[in-house]
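Worksheet: one structure, shown below.
All protein chains but one are shown in place.
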Amino acid sequence: MDLTSPWLILLLPLASAVLITLFTQRWPRLSAGLSIAAVAGAFAVAASHLGAVLHGENVVLTGHFTWLAAGGHDFHYGYLVDGLSMVMLMVVTGVGGLIHVYATGYMKDDPGYARFFAYMSLFMFSMLGIVLADNLFQIFIHWELVGVSSYLLIGFYYRKDSASAAANKAFLTNRVGDFGFMLGILMLYFATRSATGSAGAGDFQAMAQAVANPAWLHAAVFSVGGGHWTLTNEHFLWIAGALTFMGIMGKSAQFPLHVWLPDAMEGPTPVSALIHAATMVAAGVFLLGRLLFIYMPSPTALSIVAHVGAFTAFFAATIATTQFDIKRVLAFSTLSQLGYMVMAMGLRGTDAAMFHLTTHAFFKALLFLGAGAVIHAVHTNDVREMGGLIRKLPFTGWMFVIATLALCGVPPLSGFWSKDGILHLTEHPPGYAHTWIIMLLPTITAVLTSYYMTRLVLLTFFGPPRDHHRYDHAHEAPLNMTLPMAVLCVLSVIGGPLLLGPEVLEHFRAITRPAGVPEQHYVALDAETALHALVIFGLGAGSALLAFGLRVIDPDKVKAALGPVYRFIDNRWYIDELYAWIVKNVQQNVARLCDAFDRYVIIGTVVNGSAWTTRAAGSVVARFQTGSVRAYALLFLAGVAALLALNL
Amino acid sequence: MEALVFWIAAAAMVGFTLLTIAARNPVYSACFMILSFAATAALFVLLDAYLIAAVEVLVYAGAIMVLFLFVIMLVNLRESEHEGLRLNPLMVLAAGTFLALMSRAVKDLGSAVQEAPNALVGTPGTLADTLFSRYAVPFEAVSGLLLAAILGTVVLARRKEDA
Partner (left out) sequence: MITVQHWLVLSGMVFTLGLCGVMMRRNVILVMMSIEIMLNAANLALVAFNKHLAPVAGAVPPDGQVLVFFTIAVAAAEVAVALVIAMLLFRRLDTVNVDDVANLRW
């Protein structure tokens, strides 16, 4: 086999997961080595195609085989390497590899060490399958596989009730989204199929060609319940797009399906960094980019996407300001940043969204790894029991600070370039999204981001230690944990122009921008833009500094003054309570109704009814079984006579 | 001449059969049955099936009926248990209908069937030619069947305490 074949990218992590599960469970070090080698191998294979992408080839490699052919429907499994997937490949394998190395230190002495790496490899396989997929059905399969590995990793400490509950919550919430996703996939598939007559209509390339033809849907008339429904292209696309977007909302934790992500922090911290910050949750954004050709013809669909994203960004940022769990703050921050990316997609800024996805993967992974190092040192998640840790963990502390600055968009760190690219989009939104939600909320969110991140840094690393016992026992993390952090830190700092200078960034934006997307202006490091970014940062960070650093303002007084507003935000807008209420009052009653239907109609009438009919028929027929041979002979004769009579 | 023999033999066959099924004493039934088979053998001769006629007398009238007689003697029913036909109107009706339908079916054969011009004579030679060439496999199968019947009979007839 060709050593640069994209199949290897999928096969290596899968082989590692299988090997660890079946054979090397008893040797934790070997298992970790296998897992890391698989990621490194996948990274190397992906990197071998990087050159072609950078030379501006749009589609580099494709290939597939048919795994199911049934009645004129071909279902493929394959790969599609282009600019978009190349970016994701580098992020997933690169950041993923670093986090694998980090995990060898973080998970040390855990009894489930080998199991952890088996899950990680399984996750890498699933995620890379989404990235490489060349058709919607493969995406769906891997979408679910990613869901499973996420479930396994959230519930990694399965003896903890809260962990298993969080795992279930994540899985069930995603189910809701995937329901719509499946419907959307089927709509798109059958419409494309009837328009092109092609057997492999789930392929992205076939689909894009079909949509590009303005007459594509005229051939598609849907028959539902006997009636014929004809939809216009625009209506069809926004319905299909909105349904597909449900899946994206689930996986990328967009409002209102965001509830699982904060709870997912029950998993080990490397998992939070890899899956619930850097890669998996970005899968939705990636898929939006893949399917943008579906959303493009429909302003309604784009508008839905943009508004959901913008609202999620704001909504999550408000909650992040009140949390005291270091990982939860980061989780809500992730939600908020994902909102930015989704919104950018809705504003047709694929390149901006993908750019932010990449830089966000760097600094958010770094933040989580830093948080992990802190938790590793003080054995608590609660920032109220920390404080002053910068003296004990100087390296981790400064890493965390740099990542925070990157996240807040301080020039010239990477976050500045990507985030201001998105904010730039909102200043001149396209007509369909010309609302205050798009124009105003992202900027407010940026201020809030600076506020809650500065607050987190101040509470964790500065000020007097609030728990001396924990403080005294704190110690810096070992080398295999600090090294990945250092690499990520470098990337966070210079990731802005993407390592090599502005022309690479230009390339990057060109390859991640599908055909038909209007070109956006690049963010330049000029005085006006930099000032804009600094003012936003200054507002947020300044108020946090006043409250938590200099203690000029007492946070408790603010809390008391805000009263109900604070409680509303602190309780995460009561979304979880709302869902609990819905489940308790609506779903339970529907379930009762179904139960009654099942009990009385299905079981009572159909099941027991057929049994009763059979028994009744049997008791009638049994009368003929007299046991008398002579009677049988008579009946037999009557039968023969009847046959004879019939044939005469 | 041929017709005369046919009518006499046919009448004998029907009559003896009727007596067979109607006789109260089983021993009489068996005896009438032997006579019925003898009449049948005569009819076979009339149909030029000489070998079949001989086998009818040897196997049916000789061997099988002796077997029946043996069992009847072994069972040795008391006089009080003897009984004849228990006529049941429903059964008689059914049998009558059946016979009427059969006769009606036969009537339509009409001229489609006529006697073969080149007469077939069922001598041992002609039968053996067919039996041992075209019917060799069924013939062997029947020998297997007879063997199985012999074994089955022996096993069944053994008394429990012998086992």
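Labels A and B are assigned to the chains in the order they are written; within every chain, residues are numbered from 1.
Quick note on the criterion: a contact is a pair of C-beta atoms (placed from the backbone, for glycine too) under 8 Å apart; a residue touches a chain by one contact, two chains touch by 3 or more.
Everything numeric here is computed off the predicted structure, so don't read it as measured data.
Participant: Please identify which residue in A:3, A:70, A:552 or A:622 touches the non-displayed chain.
Facilitator: The single option touching the absent chain is A:622.
Participant: Determine and list the chain B residues touching the chain excluded from the picture.
Facilitator: 2-3, 6, 10, 13-14, 17-18, 20-21, 26, 29-30, 33, 36-37, 40, 43-44, 47-49, 51-52, 55-56, 59-60, 63-64, 67-68, 71-72, 74-75, 77, 83, 85-88, 91-92, 94-95, 98-99, 102-103, 106-107, 109, 113-120, 122, 126-127, 130-131, 135, 138, 142, 145-146, 148-150, 152-153, 156-157
Participant: Which chain A residues touch the hidden chain?
Facilitator: Here the touching residues of chain A are 622-623, 625-630, 633-634, 637.
Note that only the chains that are shown with their structure count from here on.
Participant: Give every residue of chain A touching chain B within the complex, in rising order.
Facilitator: Checking each residue of chain A against chain B gives 634, 637-638, 640-641, 644-645, 647-648.
Participant: Which residues of chain B touch chain A once you look at their complex with the stated criterion?
Facilitator: 90-91, 94-95, 97-98, 101-102, 104-105
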